[in-house]
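Heads up, the thing below is written out as structure tokens.
Chains shown are a subset, placed as in the full complex.
Think of it as A and B in the order they're written, each chain with its own count starting at 1.
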Amino acid sequence: MTEAQPVTATGEDMHKLVERMYPLCRSITGDGVRATLDIVGEYIPLQVHEVPTGTQVLDWTVPQEWNVRDAYVADATGRRVVDFAASSLHVLGYSVPVSATMPLSELRPHLHTLPEHPSWVPYRTSYYKPEWGFCLAQETLDALPEGDYEVRVDSTLADGHLTYAEHVVPGQVEDEVIVSCHVCHPSLANDNLAGIAVATFLARELAERTPYYTYRFLFAPGTIGAITWLARNRERVDRVKHGLVLACAGDPGSLTYKRSRRGDAEIDRVLRHVLETSERPHRITEFTPYGYDERQFCSPGFDLGVGSLTRTPYAGYPEYHTSADDLDFVSPEAMADTLAVCREAFALLDRNRRYVNLSPYGEPQLGRRGLYDALGGRSDTKQAQMAMLWVLNLSDGEHGLLDVAERSGLPFDTVAAAADALRGAGLIEA
Amino acid sequence: MTEAQPVTATGEDMHKLVERMYPLCRSITGDGVRATLDIVGEYIPLQVHEVPTGTQVLDWTVPQEWNVRDAYVADATGRRVVDFAASSLHVLGYSVPVSATMPLSELRPHLHTLPEHPSWVPYRTSYYKPEWGFCLAQETLDALPEGDYEVRVDSTLADGHLTYAEHVVPGQVEDEVIVSCHVCHPSLANDNLAGIAVATFLARELAERTPYYTYRFLFAPGTIGAITWLARNRERVDRVKHGLVLACAGDPGSLTYKRSRRGDAEIDRVLRHVLETSERPHRITEFTPYGYDERQFCSPGFDLGVGSLTRTPYAGYPEYHTSADDLDFVSPEAMADTLAVCREAFALLDRNRRYVNLSPYGEPQLGRRGLYDALGGRSDTKQAQMAMLWVLNLSDGEHGLLDVAERSGLPFDTVAAAADALRGAGLIEA
């Protein structure tokens, strides 16, 4: 069992996975995504899907595929002052090809910087409006003398495919839990290589037991990837009973759970319970139609019970979408902590059954069945006995074990153990 | 547009209207009501209704009409120590005629004063129990020597009519908003000449645009007038979707909104939103079956979504129902402020539509339609874009734009503008 390993060892393993994926130039399509999925595929088997350019997916169309071989800005001496080879962030995502020489004044509108963080390189894209451009540090730009520069983006924008992958952990029932993470960002460690790493190791752990639900892991580009998956699974999407979008899983901040659109879906209650009963500082936030792919899963036509787990949320830290979201920004400890909460949450979700008391008129005689201390009259009652009484009292088909735990104030594990004992004695049934 | 005028100018105009109506002797019937409606009719066209004495109206009967030509108490020298000509408050409302000479001791039970405010004249009526009487200052009474006084109320109580008026601002739909104010109080400025003035100018403003709802303004005597209107409109009362009773609209206190009986009617939510998002100090109070004509509109058989807007509420200020509720007690600024809140509330109500997202599966591609900044990857998102996402996400036929504004925390105007843009792009429909 992975659970038996020291947390730090798994944390280190996740960080190593992040390190391997970090240099690749990912975007919403292209070979960087494929190479990323190849690496993940070394950890868990993946079913990779290639969806052709032009395919209609809900309100959208799969775009042309983008690949970059090289991109740079070189000064009059031929020295590359901005170079894609140094970081995939330097080229504007989905930049159209360009090959020209132009004065700095003409080049300037194509250069994106972060004046407030002069040493950081921003991350910028232009997926649906044809543009070319470069991202660089403000201090690099400031150091450029006027004069002519050679500008080259050796990219291809052509019919091809959008790539995404699935990994399924079969459960006892066909009802599914979807765990989704975006794979479209280039060299940004927290957003979302850490999310990919936590999802990968979570999938490995789940496979070591047979979970109750079937868990489907989705590794897909943001927005268009989730939309493509939803379009291609529209008939079977009602199998998805719960879900979690994993992103920003490794930064130093505390955990943040963002509720589903429904606000009180079972996944919302499970994550709240796990976070509140743990010692962790955390935040629970309401749904907003912005952020990651919960936007798509929680669109009103689907309205799935899908929340989002991050550490510091979307756009909530200065390093967000900059070169400062690097390998040092994410830690083994933080990823291990995110993984631990996922593990606890899904363990609870898997056991959160509703039972029906088969002896609902008065209390059944627990002592006769060996379930109750036969020596009465004592003022101290054991938590396990209280849990049995609570499960019996609330098992009316309306309340699940999480309801029992929350109403009784007893630990979920104690309640679940009581339910197991009562089911074993034939007093309740699912 | 009146809205473009300086607020103070409209405030001054409303105060002038109050001044003109102030001297008239109003009651629940009679020529004082007619003269008041004549003045209002110079500002907005009125449909005046005359309902004969004896007409059955719900559980009530239209009473005899009351008119006063003269009323006074004169001392032995013939000097009028209490004189109706000085103030319409001096005669007990609906006083029966009397013409007699009697010692002060015999007169005393017919004299009403306010010992706690010795210089103020109280307002008293006896509509349904035949009485005669005078209202005067305690200090006037204290100065009267014993001896005989001539007492005269030259009034008529005879079959006639109850008078009320309506003004309709036609809207885009037949669903109605009713704005009601009582016109039965004599020389009391805040209660309710200020309410009449605000209603009148509100009607003028609404007529300058074509509102969504049809707005029906009701100028009627309190209780019996509202009951008469309800009795005569019983078949069409279900057209009334929302309503507001306007009273005490000009005193120096801050605004008070009293909820409808339903407590969460749309008008309740609109007024709460407007008051809470404005900088104004204000109070929101729960419904009580006392106060003004919300009592009738919110009786359980009708249970209309009608709230009440006042500044200081019913009986909440010492000047209430006394001669101190005079022209100085109401200010142009206060009436302008009340009018402004009515204007904002009805503008919001008129735009609070429910839409249905026509592309509810995933997000529609806003960029393709020119609705979204095509340059992705920026951490700052514009409020307008957020508003579009919120409207799309919540437009499931269950949520109105006010729901969207409240859940998103965005200004209603921003949300409504986003809805306009989305409707223009064919993405939502009403």
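Here, a contact is a pair of C-beta atoms (placed from the backbone, for glycine too) under 8 Å apart; a residue touches a chain by one contact, two chains touch by 3 or more.
Please read these numbers as outputs of a predicted model, since none were measured by experiment.
Taken over the full complex in this file rather than the chains on view, the one protein sequence occurs as 3 copies, with 2 of them shown.
In this section, only the chains that are shown with their structure count from here on.
Between subunit A and subunit B the centroid-to-centroid distance comes to 55 Å (mean Cα coordinates, whole Å).
Touching subunit A in their complex are the following residues of subunit B: 357, 359-365, 367-368, 374-379, 381, 386, 389-390, 392-396, 407-408.
Every residue of subunit A that touches subunit B in the complex is listed here, in rising order: 58-60, 93, 122-129, 131, 223, 226-227, 230-231, 234, 261, 286, 288-290, 295-296, 298-303, 315, 320-321.
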